[in-house]
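Partial view: only certain chains, each at its native spot in the assembly.
A and B are the chain letters, set down in written order, and residue numbers restart from 1 in every chain.
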């Protein structure tokens, strides 16, 4: 009977597939300017979008990396967990939408604010997923270091929304700070998360 | 010689790949309005499509969840089963088409009716697949609770087709009701499908 239950491996493989597609289709949104525009102008026009693509790639990459750490805590795949995960993937798929919007309508204040909203949503559903795992018998996913980092990330994303109307660069810097924070983990967290593994 | 036979795992992995792509490419259909449209209008224009995308995401998610329960009953992968599965995936890939149609031509009565047709088709091929599994030696996939739910889903999808010409909201509500029905299973079915697993 237990063979009817979904294993964490299967959930992980499907999630990997969806994240691989999300992270890759964004390159299709790097619109190439029409032939009338000169090469120099066309490249200058593309550079901000290339940066936003890099930012979205890193955001999605952070979720991919953390999803694995989280899923490894899962003991039992329940109906609720399955749907919490699908709900998380849905919100994650809005990052390409935010990226597309900025690409199509330019990096206006509104575009940057909308992009920030698209970054907040997966952070929220990530917490729902994290709670669903706790309820289904997994240990609490990580120590206080990781939790503090998650709360700080959420706050930075939220802060980016109004900030976009004062300074678009400051708003993008907020989102970029989250990326850097997860790319180069502070020393304590690095020890916390890597020493026990070796 | 038995190594020439496809294992259920392989069938499942390919199906997962196709479903992961179907569920994700729909976000590419969230067309961003042109720069001439104001931000407020552009967002209002996008909201119904975002809702249809969510609906399509959930419909596809339901099939993904149930496909696993079903495939676990499979003992022998036959030629017929392979093609029944491919036929099911073909009809499932029409859900993005229905979503695209609504996105391109607006949520008219015709669009909603066509979207309902795109929801009916995988429900039909799902039954063909389910029968192919029974014939190839699998047990009947589920108890009467699940079967009743499938019949009710099919009826709601079918009812949505003519309803779209009287009220688009009512038709979408029919399809949404199916989604809710599978997301929050009634108590009996939840016990039926989860208790024996633990």
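Odds and ends about this structure:
To be clear about the criterion, a contact is a pair of C-beta atoms (placed from the backbone, for glycine too) under 8 Å apart; a residue touches a chain by one contact, two chains touch by 3 or more.
Bear in mind the structure is a predicted one, so any value in this text is a computation, not a measurement.
In this structure file the full complex is assembled from 4 copies of one chain, 2 of which are shown.
In the analysis below, only the chains that are shown with their structure count from here on.
For the pair chain A and chain B, the CA-based superposition corresponds to a rotation of 90 degrees in steps of 5. Here the spacing of chain A and chain B, counted between their Cα centres, is 26 Å. Listing the residues of chain A that touch chain B in their complex gives 1-6, 10, 13-14, 17-18, 21-22, 25, 28, 76, 78-79, 82-83, 86, 89-90, 93-94, 96-97, 100-101, 103-106, 108, 110, 114. Partner chain A is touched in their complex by these residues of chain B: 12-13, 16-17, 19-21, 23-25, 27-28, 30, 32-35, 39, 42-43, 54, 57-58, 61, 64-65, 68-69, 72-73, 183, 185, 190, 193-194, 196-198.
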